[in-house]
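Selected chains only, in their assembly positions.
Chain lettering (A and B) follows the sequence in which the chains are written, and residue indices restart at 1 in each chain.
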Amino acid sequence: METKKIELLETYLSLYIDHFKVLESLKNPDDSDIVVLDVRNAPKQVKGDQIKGALPIAAKDLADHLDELDHDKTYVVYDWTGGTTLGKTALLMLLSHEFKAFELAGALEGWKGMKLPLEPAK
Amino acid sequence: METKKIELLETYLSLYIDHFKVLESLKNPDDSDIVVLDVRNAPKQVKGDQIKGALPIAAKDLADHLDELDHDKTYVVYDWTGGTTLGKTALLMLLSHEFKAFELAGALEGWKGMKLPLEPAK
């Protein structure tokens, strides 16, 4: 059982990227291969704010935008909280189409809790 | 590793049902094969409200109520938030007894966040 637990944890954790790497990319956005995708299914009035520099593509619309994405980039998706499945739905679509992609650990809730940079939702 | 990640995401996401399908069933509850189970381990005074039409069976009591459930129905369980394990504990019991069952994506927290229909806890 311990082996199964370790394997599950390793795979599960490999789905995520932490905020340090995203913050690092914000310092030099032109040199970075990280693109943050805000996949919340909500109009910008409801979203209010978003992670600085994020590109808003709602998870429900992502299938229609895959041809605008770049296989040389690494996509980081986030939803409101880590307790939802929307980020994982978007992540599955990106990985299935052979994009490099991760879910942001802690989601927007964690980002805000650490008082990291935001901007008005786009 | 990408294959393992995709397999994990596919299985993980297949545990969940989203609120659209539950909302749809609320429109015609008599024709619907969906039954929403509120599995929170709390008295109704603490719960306060619940998803409209939900049947309250606390996860801790679920084993004693399995013979009242119907194999022709699809059960949708929810707890306070998606960050707990109670919904998954109930889901495992239902699936192990060959019921059709899912966890509500986003749990009660997500349902409330979208201002979907509630009623006083029963």
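Please note the rule applied: a contact is a pair of C-beta atoms (placed from the backbone, for glycine too) under 8 Å apart; a residue touches a chain by one contact, two chains touch by 3 or more.
Bear in mind that the values here come from a model prediction, so they are computed numbers and not experimental data.
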All chains share one sequence and 2 are in place; how many are there in total? 3
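Here, only the chains that are shown with their structure count from here on.
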Interchain centroid distance [CA atoms averaged], chain A/chain B, Å: 26
Along chain A, where are the residues that touch chain B in the complex? 8, 11-12, 14-15, 80-86, 88-89, 91-92, 95-96, 98
Quick one: which bits of chain B touch chain A in the complex? Just the residue numbers, please. 1-2, 4-6, 8-10, 12-13, 16, 18, 81-83, 105-107, 109-110, 113
